[in-house]
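The complex is shown incomplete by one protein chain, all other protein chains being positioned as in the whole.
By written order: A and B. Residues from 1 in each chain.
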Amino acid sequence: MADHSHGSPESTGVVARPGQGDVQKFQNPGLPPHRPRLADRDPRAEKRAERQVAILFLVSIIGTVLFFVGYFLIPLDETIETLRLQNLTLGLGTAFAMLGIGVGIVHWAKTLMPDHEVSEDRHEIRTEADRADAEKIINDIVEETGIKRRPLIRNTLLGAMLLAPLPAVFIFRDLGPLPGDALRHTYWDAGTRLARDPSGTPIKASDVTIGSAFHVIPEGLSDSEHYLEEKAKAVVLLMRLNPDSLNPSPGREDWGYQGIVAYSKICTHVGCPVALYEQQTHHLLCPCHQSTFDLTQECKVIFGPATRPLPQLPIAVDDEGYLIATSDFQEPVGPSFWERG
Amino acid sequence: MSSTTTQSTYQPKTNVGKITNYVDSRVGGSGIVKEFGRKIFPDHWTFMFGEVALYSFVILLLSGTFLTFFFDPSMAETHYEGSYIPLRGVEMSEAYATALNISFDVRGGLFMRQVHHWSALLFVAAVSVHMLRVFFTGAFRRPRELNWVVGCVLLILAMAAGFTGYSLPDDLLSGNGLRIIDGVIKAVPVVGTYISFFLFGGEFPGTVVIPRLYVLHILLIPAIILLMIVIHLFMVVTHKHTQFPGPGRTNDNVVGFPVGPVYAAKAGGFFFIVFGIIAAISAAFTINPIWNYGPYDPSPVSAGTQPDWYIGWVDGALRLMPGWIAGIPLEWNIPMPWGVNTLSLNVLLPALVPAGIVFTLMFAWPWIESWLTKDKREHHLLDRPRNAPFRTAVGVSGVVFYCVMWAAASSDLIATHFFVSLNDVTYWLRVLFFVGPIIGFMVAQRIALALQRKDREIALHGRETGRIVRLPHGEFIEVHEPLDEYKRYNLVNYESHSVLPAEADVNGHVTRTEKARGRLSRFFFEDRVAPVTPAELEAAHSHGHHDAIAEQHDKAAVSK
Partner (left out) sequence: MKALSQRRRHPLAAVALLLIGLLFTGGVYALASSTNEAKAQTFSADQVDEGEKLFVANCATCHGMGAVGSENGPSLVGVGAASVDFQVGTGRMPMQMQGPQAQVKPPQFDDEQTMQMAAYVASLGAGPAIPGEDMLDTSDADPANGGVVFRVNCAMCHNAAAAGGALTRGKYAPALSGSTAKHTYEAMVTGPQNMPVFSDANITPEDKRDVIAFLETIDEQGSPGGADLGSLGPVSEGLFIWVAGLGVIIAFTVWLTARSS
């Protein structure tokens, strides 16, 4: 590897353009001789190709007919079988109609139209003469406007052009309201009963047996004006496990009730519902990006892309034995946002 | 004056001729026919992918127009009363209900939905394969750099068109997809929350996002795509098509078939073939069964929630990113004078960095390559991928990088279908994310060089015939059949870049970037196989013993 060629490929001739008469290069032998096709030599083959093309066009006609058979003769009678059959017939009809034409034309082109390859010269994309002409025209135009000699006009125009698009941006301001503190509150409040999703019936503590998982919404959510928006923040997963397996941190000992705990179902990663509860391992898994939360460690992240634990909803039991929230979530639920803090 | 003379002198005889003449004399069609009627297009199967993309886009416009007549992009609540029994009486949005009606109560509606969605998948796939072809054959080099950029823009637009369409039926799958987008947007520093509120018209999901995406999907994005396609094709006409090198084909000509009749027939027929294939697939294979997913509701989610394939790699990057690295959280609360702000690197890094790397390298590659090789000439002849080992290696490396993320988007399905642990799949893919592109680079480069050596050997000594002959003095040799002139030219006619060390500029100063370029050049081009020269061939033929010759010439080639 001693003597690497220096300089640009052109100047050293290492990378010569092919067929340029360089002694280091093979001469371009030119186009190979044309090989006549069967249909060029044999009139019977030609006739056969002609028939094949016609048959392909006939296939297309049959395909179109098949489409109409499917469209008119197969009724949509609310059963899946007829719909499947109709879809199949319409689809195959269209497929035959299209492929018949397409394959027919291509076969025609390949077998019966001339197959001599033709060479055409490339031309310069831009000739020097054109460039010179264009340059002169543009210079004349610029000169005639006088923009170079009149900086006042140029500068004010620039200023105007810079400002003019701003309204076009700001006019979109009313696309939506400002966030405010909307992301910090949910429908939950002290005393709100936990209810089953989607029926909305309240849940008694005694209903929640060990190993079970309830999908929970706040009671009365369906009366909310913004049902889906509130539900998107308020959904909760309620689980009961052996109280000994829970390890509440100081200050959160009374957030559960006899091993019943409630956690936000909205992933702290990008917001999918974390609803996969493994009742033996006590892990919660998000099906979208596989963040795994450990229920026995207050839903700490043990795998996957989430960083923060799922927020816990403090719960208790009211006089009638129903589960209630003792407050809203103590932190914003769902994915992080810049102002979250 | 002259035109009036022409009109008065030329009298068409047939009716068709009269009509044609009427139009032609008013729009100047003769000039167009003269220009394009016999224009030459080279023929190679890899040149067809751009057409596949174009045709699937046309099919998208046709089927999409049909769908708009029946679809109502409204998020207003309604109760489904259509034919599909497992959803009857369920509360849902108008968008979802009308999408169900198209599927179950409009004759041919399901077929058109499937045509639309399958051709959307094919559209992006064809654009991707077309770009891979252009990349690996070096078709992006001068003068086509700007058309490559237009193509990159088209790829991004195709993905945007696909994603906005994916979200429209307001089913559970696409709703959760939108929610993920919302989560990613919220992670953007400073403006994220505002963008989210502006996009959704308030809190997620709101009632405006689907109508807004609809306008983007059926008007804005297709209009820009059309504009870009026009620019793209205009430049193809200006540049004329590239061609593979070969006998009779030079940098200064185009060899192929004239538009009329052969090329027009083939290209036109191919539209019907693509349509036919999509129709056949749509007839027999379900796509996006929205009736399975149910209406969007923020509480449920389905196992296996994935985006369509072209967004998969970004979703995969999100999955690969750990939230904690060695006990350090990747979400930071940063104290600011006005309060505490949150920076979610666990979302931002995977959402922006891999896509940033891929798109930056993709857009800039034509200039990176010409800077590296100092090759600023016009290229109308393509490289066979093996004859540009460095580029092929870089491309394969990028493809592996992409595919690792792509695979990560289906980590849960890999786990269930190959009976392995979901967590292990993620761990392995995290390793491959870093190691895969390097291995891909090395393997591709070695394979390309090996193929070049093989080509050299065949060019010098001919093809192995498999016929063993015993010579009078007892030696056995395998008979090599010499190549004909044309076949040999195919193997010897290529350019091989060699190392270009850093050079001093006009002031005699070697700049730092030039030094870096020199190092990169050494890294990429140190190993190379030079094309066979006539002298080498001469030597190979005059020498009797081909083994020794081969050795000599391999040495010569490497040290050249």
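Convention: a residue touches a chain if its C-beta (ideal position, glycine included) is under 8 Å from a C-beta of that chain, and two chains touch if they have at least 3 such contacts.
Here the structure is a predicted model, which is why all the values come from computation and not from measurement.
Visitor: From the list A:T64, A:S119 or A:S212, pick the residue that touches the absent chain.
Guide: A:S212
Visitor: Of the residues listed, B:L60, B:I277, B:V499 or B:A530, which one is in contact with the missing chain?
Guide: B:I277
Visitor: For the chain not shown, which residue from B:V129, B:I195, B:L220 or B:V443 touches it across the whole complex?
Guide: Checking the options B:V129, B:I195, B:L220 or B:V443, the one contacting the hidden chain is B:V129.
Visitor: For the chain that's not shown, point to the residue among A:N28, A:S60, A:T94 or A:T111 touching it.
Guide: If we include the chain that is not displayed, A:T111 is the one touching it.
Visitor: Looking at B:F70, B:W309, B:W332 or B:W428, which residue reaches the missing chain?
Guide: Considering the complete complex, B:W309 is the one touching the chain left out.
Visitor: Check the options B:H44, B:R212 or B:R522 and report the residue that touches the missing chain.
Guide: B:H44
Visitor: Considering the whole complex rather than only what is displayed, give the residues of chain B touching the chain that is not shown.
Guide: Contacting residues on chain B, toward the hidden partner: 43-49, 52, 85-90, 103-104, 110, 114, 118, 121-122, 125-126, 129, 172-173, 266, 269-270, 273-274, 277-278, 281-289, 291-294, 297, 299-310, 312, 409-413, 415-416, 419-424.
Visitor: For review purposes, identify every residue of chain A that touches the missing chain, sorted by number.
Guide: 35, 37-39, 79-81, 83-84, 87-88, 91, 106, 110-111, 115, 196-198, 203-204, 206-215, 239, 273, 275-281, 283, 285, 287, 290, 292, 303
Keep in mind that, in the parts below, only the chains that are shown with their structure count from here on.
Visitor: When the C-alpha atoms of chain A and chain B are each averaged to a single point, how far apart are the two points in Å?
Guide: 16
Visitor: If you look only at chain A, which of its residues touch chain B in the complex?
Guide: 1-2, 4-10, 14-19, 23-26, 28-32, 71, 76, 78, 83, 86-92, 94-106, 108-110, 113-115, 117-122, 125, 172, 175-179, 182-183, 197-198, 215, 217, 226, 228-229, 231-233, 235, 265-267, 269-273, 275-276, 287-291, 301, 303-308, 334-341
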